[in-house]
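Heads up, one of the protein chains got dropped from this complex, but the rest are sitting where they should.
Moving on to subunit A:
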Amino acid sequence: MEDYKFLFKIVLIGNAGVGKTCLVRRFTQGLFPPGQGATIGVDFMIKTVDVDGDKVKLQIWDTAGQERFRSITQSYYRSAHALILVYDVTSRETFDCLPEWLKEIEQYANQQVITVLVGNKIDLTSQREVPPETGLQFAQANNMAFLEASAKEAENVETVFMDLARELTKNARKYLLRNTQEVDPNITEITGETTNISYGGCCGSG
């Protein structure tokens, strides 16, 4: 059997060049900068983390460059449990594009999806164009968690992913609890938010 209790799919979005790949690489491998273009042939990266004694496997998906010309396939969003929406604090433009990304999320992502807003590249202090408050306000207005981070300095990167892992695990446990009472799975119940969660020990029970 697999050696984890939960598997979550986390998907990164945001303009090209905001450092999505760097965040993933920093978190999964502790590397910066990642090998140029090394994303070729790699769909997603895996990191298994520990949440209160449970092994939780994070499957972290990158855009495969499709964001460059605003052509991300909707299937990319479909079964995500969480989204990390990234902008670059040194580029106002990447921040101004956030509403467009939210529109995509609204259209294609699951309604129960958890979204986190991350302002990356805070190490470049002198070039900052988006103050922290601006990011925070936007996040609050749109019901997202917010963090500023630096993939380069490894600042807050761990926090972003670990906070998510904890939140997702909390929800999944709730779900498990609810479902142990009434084991009569119905189609409508299972689609959507739970399709992809694998429960290590109890495969086949639905």
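We take it that a residue touches a chain if its C-beta (ideal position, glycine included) is under 8 Å from a C-beta of that chain, and two chains touch if they have at least 3 such contacts; residues count from 1.
Note that contacts and distances are computed from a predicted model.
Protein name for the hidden chain, per its UniProt entry and selected from "Zinc finger matrin-type 2", "Translation initiation factor eIF2B subunit beta", "DNA replication complex GINS protein PSF1" or "Rab proteins geranylgeranyltransferase component A 2-like": "Rab proteins geranylgeranyltransferase component A 2-like". Here the missing chain is touched by one residue of A:S75, A:S126 or A:N143, and it is A:S75. Not every partner is drawn; the one left out touches subunit A at residues 1-2, 15-17, 19-22, 29, 31-46, 64-66, 68-71, 73-76, 78-79, 93, 97, 106-107, 111-112, 182, 184-198, 203-204, 206.
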